[in-house]
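Below: one structure in structure tokens.
A protein chain is absent from this complex, but the other protein chains hold their places.
Chain naming follows the written order as A and B, and within any one chain the residues start at number 1.
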Amino acid sequence: MAISVSAREVVQALGGELIGSPELQITRIGALEGATPSTISFLANPRFEAQLVRSRAGCVIVAPVYRDAAATRGAAIVTPDPYLYYARLTQWWVGLTRPATPAGIHPSAIVDAAARVSSSAEVAALAVVEAHAIVEDGAVIGAHCFVGAGARVGALSRLAARVTLGAGCSIGARCIVHSGVVIGADGFGFAPVDGRWEKIEQLGAVRIGDDVEIGANTCIDRGALEDTVIEDGVKLDNLIQIGHNVHIGAHTAIAGNAGVAGSARIGPRCSIGGAANILGHLTLAEGVHISAASVVMRSILKPGLYSGIFPIDDNASWEKNAATLRQLHALRDRLRALEKKT
Amino acid sequence: MAISVSAREVVQALGGELIGSPELQITRIGALEGATPSTISFLANPRFEAQLVRSRAGCVIVAPVYRDAAATRGAAIVTPDPYLYYARLTQWWVGLTRPATPAGIHPSAIVDAAARVSSSAEVAALAVVEAHAIVEDGAVIGAHCFVGAGARVGALSRLAARVTLGAGCSIGARCIVHSGVVIGADGFGFAPVDGRWEKIEQLGAVRIGDDVEIGANTCIDRGALEDTVIEDGVKLDNLIQIGHNVHIGAHTAIAGNAGVAGSARIGPRCSIGGAANILGHLTLAEGVHISAASVVMRSILKPGLYSGIFPIDDNASWEKNAATLRQLHALRDRLRALEKKT
Partner (left out) sequence: MAISVSAREVVQALGGELIGSPELQITRIGALEGATPSTISFLANPRFEAQLVRSRAGCVIVAPVYRDAAATRGAAIVTPDPYLYYARLTQWWVGLTRPATPAGIHPSAIVDAAARVSSSAEVAALAVVEAHAIVEDGAVIGAHCFVGAGARVGALSRLAARVTLGAGCSIGARCIVHSGVVIGADGFGFAPVDGRWEKIEQLGAVRIGDDVEIGANTCIDRGALEDTVIEDGVKLDNLIQIGHNVHIGAHTAIAGNAGVAGSARIGPRCSIGGAANILGHLTLAEGVHISAASVVMRSILKPGLYSGIFPIDDNASWEKNAATLRQLHALRDRLRALEKKT
């Protein structure tokens, strides 16, 4: 949807000090590179300072330190945290352009008579809402969603098309759940007996706080006996596996393809890189940061950045180094022997 | 659903020697920690022995060696394998609490006239069952499932909401398939020609045995010419990729995020850790266990535990060690030279 707003409207909505014409019309948010005179852009990383001068953007959002540099080239909005300003600008922009949610239940949706759907909520085409499920004010249940018996979707939360929310599981307020997410499948629990596996039924549920975002095709398993818990403000990217009885502290962010095995406990304000894996029953303290593709095999109780990645190399070099790595302990012993000798 | 059972009813159903009052009322299965007087708990791991004494659980399931320790604190069920007893208890519990499957086809489901659905099976809301598909006695096809032409779902198997079972693929009896699973998408096969890829149509199917469980969003591709085969009792966790023409032996278990590339052959009673990867065309013998996040690059023909994980460390240490690793082969040569010299 095409819109046009003035620079004045932007600062009226979002604050900041406007330099230049308040009448400047803005039709697009864009990067400094490739910007046009009707683009509003931002400088959040000093690395891109050189682009500021070259950019054709009609208006740029900058920190106070760049006030003069920005003013010499055209309109600007000065604000202490341009990246945060940009985030809020995108939210305001979407509020202007995204069509309002039509409240009500689509005639093709299958909503059990014993479900409780707020009159301000939307249940989209072909969704299924089972008995005793609760959909609170202003929530959106996307097309083809499945909301199991007794599940709860908090106020203003939005489930994209094709989300599964299992029986008895709950989502707080203002959450965003993307397509293909599965919340509340059985945790992976079996008892061995005579060379085969006996299923342990998973009797817990999944409890998700407020302001949580869950990326496409991510899975959060229900707990074995207690619940799996995702606290407020957690952000999960796509294709993440969260095992049963995991506990993720508030405002922790996890990137795509990562895995958290059963009963792991991740503190608040952690970050886990893409494709990283946290093994089961471990604890990560508050403020632990794990690099992409690293494997956490022991609890980490001290904040900081941790990594464990085999360095990539041309294949021939890698082959030689990897082969030597398989004798590394022996090499150490040989080094010791030499040291003794000399 | 809230229920209350007596200790007597438990042992009548599941066996074991009951110590203490048969009239004890149980309303919940729970861990030793956090248990209440109406909780039944279990001690399966000697590491938690100290919790046994402290626990407020009304009844505990223990091995004979803990009989006395348990008896002094209250009711107990003595059994040779408490973990297995716990597994069966959860199954019995679910049998009491889970509502019975309503047989029949939901009016919103789209079932082809040439499909064969047992009168004791359930096809839930908005499911699609194509021509010549077979749904056997007591099977459940969840909401929004897609059962392709000629596919077969064995007796008592349960597909959760939103499962795809491709044309011609089959699932045995008593299987559990979680939401988002895709069985029978095309294997990844292309012939290179002039710098682009020519598709190799995948003419095989997927054949899954009895008592198999498949976790949420896991994918099992159809074979190129022959079928991809998952034998009886295999347990697959969430978000696993099984390539075309893979063969997985009976009672093998694979944890979340793992990948098995095309034409790999995994023996029976193996275990593959989370995020581990098995490269294509390899063979794993019976009883091979692969640690989480390890990469199997050659066939493993001897039972045992195998690992290959870069150890995680604080980022600064990792950087130094990783940089040195890229010169490891040269270091070995220098060590050799020194050895010759001295």
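Methods note: contacts are C-beta pairs under 8 Å (C-beta built on N, C-alpha and C of every residue); 3 or more make two chains touch, one makes a residue touch a chain.
As the structure is a prediction and not an experimental result, all values here were calculated from the model.
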Among the options B:I3, B:V65, B:V94 or B:I110, which residue touches the chain absent from this view? B:I110
Which of these, B:L52, B:A115 or B:L325, touches the one chain of the complex that we don't see? B:L325
Which of A:E9, A:E49, A:D112 or A:D313 contacts the chain that the document leaves out: A:D313
Out of B:V11, B:I200 or B:A285, only one touches the absent chain, namely B:I200
Tell me, which residues in subunit A touch the chain that this view leaves out? 29-31, 34, 81, 83-84, 86-88, 90-91, 93-94, 106, 108, 124-126, 142-144, 160-162, 176, 178-180, 211, 213, 215-217, 233, 235, 237-239, 250-251, 253, 255-257, 269, 274-275, 292-293, 309-315, 318-319, 322-323, 325-329, 331-332, 335, 338-339, 342
Absent-chain interface as seen on subunit B, which is shown: 110, 126, 128, 144, 146, 148, 162, 164, 166, 180, 182, 185-186, 188-193, 195-203, 217, 219, 221, 225-226, 239, 241, 243, 257, 259, 261, 275, 277, 279, 290-291, 294-298, 304-311, 313, 317, 320-321, 323-325, 327-328, 331, 334-335, 338, 341-342
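By our rule, only the chains that are shown with their structure count from here on.
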How many angstrom between the C-alpha centroids of subunit B and subunit A? 26
